[in-house]
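One protein chain is absent from this view; the other protein chains keep their places.
Here is chain A:
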Amino acid sequence: MTTTTYNEAVACVPRAGTLYDVLELILDRGMVIDVFVRVSLVGIEILKIDARIVVASVDTYLRFAEVCNRLDLNQDATSRTVPELFSGMASGLSRTGAKRAAKSVGGKVKEAIGVAGEDEDEDERAEEERDRLEETEDRPRKRRTAEAASGSRGSGGSGGGRSRGDSRRSEEA
């Protein structure tokens, strides 16, 4: 199984493994037989909620507004391309460009389900992950949102998918 992204210029969700892109298929599709029961998926539901909050977040809207407010529509459209604008703004946008806000969505999900760490100790990872999910469940919604919005860069391993994002980040800095 492979995932192919056709627009490398604007990678908005990191995909180290391919699990992130098929998570909803494995969890929500596939055959169901009525007499079977299903294991608890509480943690996963929480992940989905977190992802939704970030994607449609005020933070994302403010990034978009900031891009708009920096546009000069009187200028010749060809004189300055939007990608230049994005990269030029990197410092102004601090650490949370629109792209990154989106990135952190995937990062959060990926981190919580442990997609990132091919090489990590799985046992430790699993425990950590379970603790996280249970903790997340008890935490007030507001704090979860804030944490999700601030992204996943602070913790977790260095997954393959993040390396590209990281290098991009350093290019922009």
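One rule holds in what follows: contacts are C-beta pairs under 8 Å (C-beta built on N, C-alpha and C of every residue); 3 or more make two chains touch, one makes a residue touch a chain; residues count from 1.
Everything that follows uses one rule, which is that contacts and distances are computed from a predicted model.
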item	value
Undepicted complex member, UniProt protein name, chosen from "YwgA family protein", "GvpL/GvpF family gas vesicle protein", "Carbohydrate ABC transporter membrane protein 1 (CUT1 family)" or "Peptide/nickel transport system ATP-binding protein"	"GvpL/GvpF family gas vesicle protein"
Absent-chain interface as seen on chain A, which is shown	1-7, 9-10, 12-13, 15, 17-19, 21-41, 43-44, 48, 51-53, 55-56, 58, 60-69, 71, 73, 77, 82-83, 85-86, 98-99, 102, 105, 113-115, 122-123, 125-126, 129-130, 133
